[in-house]
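One structure is given below, encoded as structure tokens.
Apart from one protein chain that is not included, each protein chain of the complex appears where it belongs.
In this document, chain identifiers A, B and C correspond to the written order of the chains, with residue numbering beginning at 1 in each.
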Amino acid sequence: MKTQKEIIISVIEKISKNLINSEAVLTELDSYIGDGDCGIGVRKGFEAVIKVIPEFFSLDLQDILRKTGFTLAYTIGGTSGAMLGTGFIELGKGLKDAKEPSIYDWAEALKASLEAIKRRGGNTKKGDKTMIDALEPAVESLVDSIDTSREIDIAKIFEKAAYEAEKGSDTTINMSAKKGRASYLGERSIGYRDPGSMIITIIFKSVSDYLKTL
Amino acid sequence: MKTQKEIIISVIEKISKNLINSEAVLTELDSYIGDGDCGIGVRKGFEAVIKVIPEFFSLDLQDILRKTGFTLAYTIGGTSGAMLGTGFIELGKGLKDAKEPSIYDWAEALKASLEAIKRRGGNTKKGDKTMIDALEPAVESLVDSIDTSREIDIAKIFEKAAYEAEKGSDTTINMSAKKGRASYLGERSIGYRDPGSMIITIIFKSVSDYLKTL
Amino acid sequence: MKKIINMPEDFVKEMLKGLADSRPESIGYIPEKRIIYRKDPFINKVAIISGSGSGHEPDQAFYVGRGMLDAACAGPVFAAPTLDAIVDSARLVDKGRGVLFLVKNYTGDRANFEMASEMLEFEGGPVVETVIINDDVAVKDSTFTAGRRGVAGAVFVYKIVGAKSEEGTNIDDLKKLAVEVNDNLRTMGYALKSCTHPEKGSATFELGDDEIEIGVGLHGEPGRLRIKYERANATINRLMESIISDLPYKSGDEVALLVNGLGGSPISELYIAASIAHDILKSNGIRIFKTYVNNYCTSLDMEGCSVTLLKLNEEFKRLLISPADIPVRYF
Partner (left out) sequence: MKKIINMPEDFVKEMLKGLADSRPESIGYIPEKRIIYRKDPFINKVAIISGSGSGHEPDQAFYVGRGMLDAACAGPVFAAPTLDAIVDSARLVDKGRGVLFLVKNYTGDRANFEMASEMLEFEGGPVVETVIINDDVAVKDSTFTAGRRGVAGAVFVYKIVGAKSEEGTNIDDLKKLAVEVNDNLRTMGYALKSCTHPEKGSATFELGDDEIEIGVGLHGEPGRLRIKYERANATINRLMESIISDLPYKSGDEVALLVNGLGGSPISELYIAASIAHDILKSNGIRIFKTYVNNYCTSLDMEGCSVTLLKLNEEFKRLLISPADIPVRYF
């Protein structure tokens, strides 16, 4: 069986590749209601992550996540860099110093990470038309599954979370943006999907897809 | 017979009254191609001159003219104030200290006064669409009459000068302004009479009319 | 769009080059990171850094110098400076006494400065403290919003804290001072005309020919209300009422008054606003210690102005009027 560290490294690689391949669609979405740099930023950020993966093998789980976060924040630039960076950093911090954290440790860390992103975004809430609209339902679904399931099937749990992320992302289409650059458009932002929510969907789908192969 | 000083005082009074009564037409002309303050300024200026006339009786000829000039410059404001003021001041200066200046002294002083106005205006020339277009022909006609006449009839000489002033003023209508505020309009100043040339015409007409009554 | 620029994407780079060219003796410039820093030897002091999107000049790059900022991080126009630039600037100007970030309350700026201080902590860099400036009374603070914005009043924070830092004061006391200045600071502005973003080439928001926006933010974010154009007396009165009642400033208080142009309004108009503000303050019994009128924190070529009051104490007064050797000046 693979260690969590090995899994995490593979998952990060998978996420990175999928997001790099999504450059065009993210750029398109950001150009409707933002400044059109989201795709480029995300591609650059995850290319940089792939470059540092070799270093991951000498780090512990927590520092892999933090390193990923700092790398993203450093290279993406813009709001999505700060938000995604914060997410990974806080996830790493939230796992404390457990070598093989339990599923409950992960649930706590994910909740803390979500809260940190919301704080960093200036008290972002669901309905503001940001990545939170995808991330919050996904994290809630995860936590809920963990709390209520007798037998834990992480592949299933993540499949459900990814589904919730996508549903949440869909809801952003009819929202008028309250946070971020799209909020400058106000009502005119209605009718377009938030690019950040798409990033979150891709991240959860990548995890879910990977877990199915185990 | 009246002294020159008495005549000058009466002439100045006559000029003042006629120009005060021309406020409306000067305002109208200045509002087409300037800032519309020419009439008000001229009225105020010559009202002030009328107020100081009582002081004139204790002054000599030269200082009456200078005082008139300074009063105009002081109260009219704007370009016409400076030009008319200069004209009277230089006329006074030009007469030197002659008690009863000869007609030739007057011719010299008028020439000097014309030159001073042109200098003060920034080398104004005939054709620039300013008061010079009326003043220069009037002064030239005067000088010419004096130089060429055997017997001097000042009433006639001034009648001719006033006629030349008016003819000169008429020529400004088809000119494109090169000096003063109207020059900002360039070609668009064509079709309107220059208000300053109208002032000069009124001044020479006033003198001519007065001299006829002697 | 007509501007004094070359390629729009070089706007920030060329402007900062112009600054460094113009002040070679005192200003250093790192083009790749858009960092402007003090070159003259300064030792044994806490380093003061600010930063934000560009387009607010002279804020902040032009406030770098003895008695004010030690470095400024410039983002692209109206976009936060990047994390790496902030981290690098802190490492560059730290003299072992720590670094104080003075940050106007905009989400992107906060996020990047907060991340930078976490990263410096993670990597064992200099000690960092951060103070968030939020002087704009137009937007009410609440747990539902990103909070009040930081606007022109920020320059008083830089000035007072920068002056104090020259005295060798430690980072905790400087942080306390910055918070205290911010607590006594209130600003509100209005726009007569939107600004043109050099890269977008079009107005960043729309304002009708006879409309003004009251309580506008530094990038044209809406404020309290959009109304028909009215005389300056009426508008400055609105701003002053909102400001005075917010702290509130009371009869007998002594203040510094800042009338700040948004970039496209000439100083003649700013002084008309100052004249009105003086009359209002007098009629409220509020004493004016010193008046500052100019373009301090702009929004590109936006027309309009903001008014700031800072309630003073003796320490603030002393630090406010102490000299600062900064690149933006006349002689």
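Everything below uses one rule, namely that contacts are C-beta pairs under 8 Å (C-beta built on N, C-alpha and C of every residue); 3 or more make two chains touch, one makes a residue touch a chain.
None of these values were measured; they are calculated from a predicted model.
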Partners of the unshown chain among those that are drawn: B, C
In chain B, positions touching the absent partner: 35, 66, 70, 73-75, 77-79, 81-83, 85-86, 89, 120-123, 125, 179-180, 184
Positions on chain C where the hidden chain makes contact: 2-7, 11, 14-19, 21-23, 54-55, 57-58, 62, 68, 159, 192-193, 209-210, 212, 229, 231-233, 235, 263-276, 278, 291-296, 298, 300-301, 303-305, 320-321, 323-324, 326, 328-331
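One rule holds in what follows: only the chains that are shown with their structure count from here on.
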Topology of the chain contact graph, where touching chains are joined (line, ring, star, complete, other): other
Farthest-lying chain, centroid of Cα atoms versus that of chain C: B
Whole-Å gap separating chain B and chain C, where each centre is the average of the chain's CA atoms: 59
Inter-centroid spacing, chain C versus chain A (mean Cα positions, whole Å): 34
Between chain A and chain B, centroid-to-centroid distance (C-alpha), Å: 86
Multi-partner residues of chain B (each touching 2 or more other chains): none
Multi-chain contact sites of chain C, meaning residues that touch two or more partners: none
